[in-house]
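Below is one structure, written out as structure tokens, with a few remarks after it.
One protein chain is absent from this view; the other protein chains keep their places.
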């Protein structure tokens, strides 16, 4: 069935392992006549490149994307867009020591059980590096969204117990970009830096939450019953490694609310636009966008790779000790690096919904 | 693309409106030679029928399912299984008064905007009655799971601020069934009854959380990258009306945890079975089942239909007042009635994953 | 994966066995706001009902379709359209004698081998009666095509060695309908009647060819590489029972042609419409409609059920004799009854392509 593919009309398939020759994505179903250059993709990859801040892993990837097909004279042609990113700076030697044991919190146990074989180098296919291809595909989706005046911005909402505050504004993205942690709240940022430092020092890691907000969406995105906008967004987000949950609008707090509080009341804005006074729904009703902004949060578990020592089993089921080597490249909090991925996945799902909507009426 | 269909190998398509002639589901891809009778489905529908407790809507539906195809001499044949449930006790007259206004928290605004037409009677296609077909399909999936010794049990975990406590045990299902609220914790049940009474009296409604646990799963369910087990479960659950979020294992609490706490350490059990000491992951690693039990929670917003009066707009964009008629049939807390639906959706996703797994190795 | 479903945007799923309670189809993805009544479907079923001519099987089916969902106030709503046709006049007793042997030319051998179980009554799921649901779904597709001024007409082109001649004209459909064999050529019709009579008398059956022509199509239907218009039409037609081949435009005769003959040269018509002088391509180039009429032919093998005696094997692999009982209901030439099915399948594929086309450009 192909588990490396997503989307209905605007579809994308990613491939590649962390320590293989290259990773890539094939976008199949992008409408023709969208302006697109390699720089559009590389700008996104560059912008999203982890700051030299010590809070994201120090792999020095250039991660330069090349467009191999589907674009002619800087416009998409309707043909599949193949994007490739060659791997560089690959050092698989640290993984030799780990290849004979089950790594707690990692996928090598389940891959070995399911497939009988596992490319253990750098996490292989289950590595976070796969998400690079999502960001590349997302760059194309964002060009499409831009054409429809839709913008989506993701940022770090929480690391450990530190919560950030953020409102949608025209310069939200700028605030996010200027933070070394992709967090638009400067006070929270500095407190987060402090707890991240402590975690790192103790050879440990922290969990976090990424929030995403959008501009006003067009009404009518998403389809009833099983293809609700939230359903597809939930699938998209829970497909990102290390995610443990997602919530929309009021989310889990809705359990504590009454109907009279939660119901978003309809009103008119800007003359004759139907809006709601509040947006507890997070932008949808019945699985279809209401025209209000999308709002969702995704939680990431603390990074599994920690330098503290713990017990585990070898592939032969013998007890042993395990610790990620001190010099290895791992983020103390995965949520930071996940920010562009959440943004990309939202853009991709929305692009698909925009095209699907065209078939809804005669 | 068909937004009323779910699944890859074990697929199902539901159809029907709340006040139409019938609702139904077509299961396409169920393996041959599974024993199946109408009673298997009706037992599930009956068991799941809301108690005469005043906490779920009083529509007196028999909701008797008929199997129209795909079963021969009480065994599935590999042909599509068509199940039909004729609507009875339908009274559309209360909806006449509502047809000209946008109902807060309901889908008629988005349906009208998207399609230009909306069957307003009883919520039409966006009604919770569609979930009856999910329960019917889930009954078939459960027969399949039983063949593989897999059991899943859902229950009310939280209503308003009242939280229930529950552990997996061989009689968990029995505890759930014996509660008028599908809540296995008797103390929580009585407190929930109290807050539900208050909400109802004040013409209001409450939100809630449904939790699902399973027996030990087989290792290897779910597929890497975009078809992770959690990704499909998240899509399945967020396709249920009124859901606002989902979390697996530690869920949103993972944001507050450290890697050293969160990592589930591998150990041997029962001789040579690889298990984990804890199950913060909720049953998966890298999107593939670890063999540990599945654990997830789904949050439901408070019922949108309340008898308190609020403001809204007419279809002509004029301000007006709106209240659900006092005698109408609505649950004060949707989460209760959602319990069997969550259970059915989990069973369906697992059935699909079981069949997909067969193609993973040579 | 669901093998009883077809289409990408405009999708349909059929279900039901020949001698079960009912057959049906669920159309999922039909745009909202299409006018549709049960009479639209029943008119098609009635028109297509075999003439009382002795050349099609005498089963006296009323075959009245009921719309159970997806239509409100005579307009589609975007919700799935469930259509049901209850079986009547079912007599399974003749099949008792056949249930223990492999019927030559029939599917019970392969069904039994694949599934280990087979509903043998009337052919079960492999019966030609399944195609009734295709005609019902096709009736909806035709309403959609009509909205875009597209018409498709199928007819009997050949029975045995008798070939009919037909050109597209505004009254082609009328000529087809007035023939007891759905053959627009009266001279061929009378010769076909003669050979059909001979075949029937000798307890034998005949093969045939159905041809389909359309009005000028819009340019741009069909998608490059694997979703070419011909590719989907070929799949659609080869999914009809008893088909052995399909050809477009010049078809197999193209093997005998030179490029200089076969190339359809571009010209202007009606002012500024680009057309081709000939239409050897049958309406497509590169898998995409050129704007010329579609033209295809489908060949049907002679009916497998014959009253002549032949040898076969029992399910226990013992040699035995086999003959279809003289009074049983079988057509001497399946191609006749297949005419409306070919037309329906073409309409369905075109409806799907029309909706898909909307996503091709920005």
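Lettered A, B and C in written order, each chain numbered from 1.
As a working rule, contacts are C-beta pairs under 8 Å (C-beta built on N, C-alpha and C of every residue); 3 or more make two chains touch, one makes a residue touch a chain.
Everything quoted here is computed from the prediction, not taken from an experiment.
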One chain isn't shown here. Among C:69, C:82 or C:205, which residue touches it? C:205
Touch residues of subunit A, complete complex, unshown partner: 1-5, 7-9, 11, 13-17, 20-24, 26, 28-29, 32-33, 66, 68-70, 72-73, 75, 77-82, 84, 111, 114-119, 124-125
What is the set of subunit C residues that contact the non-displayed chain in the whole complex? 1, 3-6, 8-9, 14, 102, 104-107, 109-111, 113-116, 125-126, 130, 158-161, 199, 204-209, 219-220, 223-228, 230-239, 241, 243-252, 254-268, 272, 274, 276, 280-282, 284-291, 299-306, 308, 310-313, 317, 335, 356-357, 359-361
Absent-chain interface as seen on subunit B, which is shown: 1, 9-10, 29, 31-34, 78-79, 144, 147, 224, 355-356, 358-362
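Keep this in mind: only the chains that are shown with their structure count from here on.
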Indicate the whole-number Å distance between the mean C-alpha point of subunit B and the mean C-alpha point of subunit C. 39
When the centre of a chain is set as the mean of its C-alpha atoms, what distance in Å lies between subunit A and subunit C? 46
In subunit B, residues with contacts to at least two other chains: 1, 3-5, 8-9, 14, 111, 114-116, 125
